[in-house]
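Below is one structure; the comments refer to it alone.
A protein chain is absent from this complex, but the other protein chains hold their places.
So, chain A:
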Amino acid sequence: MTIKNRDSFLDNLAGQLGRKRNTKGVERPKWSINPQHRVLKDATQDELVEVLETQCKEIHTDFISTDKKGLADALEEFIDKYHGKSIVSAGGPRINEFGLAQLYEKMAADGKDIHLWDEEKGEENKVFAEHADIGITFSDITLAESGTVTLFNDKYNGRSISLLPQSYIAIIPKSTIVPRMTQATEKIHQQHQNGQLVSSCVSFVTGPSNSADIEMKLIVGVHGPVAASYVVVEDA
């Protein structure tokens, strides 16, 4: 781990600004205006779910809202829709909390190829994800305004799960829904201030991948998933 050429480079910048280098003591000012806090400021949790559902139409994403009991059915519905035979899912404690472990066992018994992301399995995780039909993860923070799931990628939730398979399903615990990106970045900022390690990869994912590089025509599904769906689960 090295830093090269820093002093001459930064001394030059300070010189251009007509002063000596500032190596400490620079404070972020209090900004004169903060419009980001006004967005959906007084919305209830149910209203945020509605905003999210409406936004899903704009981002070509299927949406369903259910409770813990209905989660298995909802997932099966999307898995059928995407013709899912092989499925890679994030691991971790929430698998049991939301009763997914049983669902996956049942599916495996029905002949589906299920892979839980597991640090012990190393490279095999990526290889499976690359050929999988569907990737499933939980959302850590969900942004109603833009229809975005925020993933703190880690040893349970590999970056590839929401990226390499043909289709992607995000399970959204209702309590994770916030108005917009502002609340997510505030939380990350706070975590950092509290000395917690920020995730090596924070992915804000908004629907399937797309491109408009050919004659400005929308192509849904370029490098990432071709289809995406969100399942909101009551978890209060």
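The working rule: a residue touches a chain if its C-beta (ideal position, glycine included) is under 8 Å from a C-beta of that chain, and two chains touch if they have at least 3 such contacts; residues count from 1.
We adopt the following convention: contacts and distances are computed from a predicted model.
Asker: Which of the following names does UniProt give to the chain that is not shown: "ABC transporter permease", "Nucleoside-binding protein", "Lactate utilization protein B" or "Beta-ketoacyl-[acyl-carrier-protein] synthase family protein"?
Answerer: So the chain that does not appear here would be "Lactate utilization protein B", according to UniProt.
Asker: Would you mind spotting which of A:2, A:44 or A:194 touches the chain that isn't drawn?
Answerer: A:2
Asker: Which candidate, A:65, A:89, A:148 or A:229, sits in contact with the chain we can't see?
Answerer: Touches the omitted chain: A:148.
Asker: Among A:66, A:86 or A:185, exactly one should touch the missing chain; which is it?
Answerer: Counting the whole complex, the residue in contact with the absent chain is A:185.
Asker: Touching residues of chain A against the unshown chain: what are they?
Answerer: Per the touch rule, chain A residues meeting the hidden chain are 1-6, 8-14, 16-18, 21-24, 26, 28-29, 31-36, 38-39, 55, 59, 119, 121-123, 125-126, 130, 143, 145-148, 153-155, 158-160, 163, 180-182, 184-186, 188-189, 192, 197-217, 219, 221-225.
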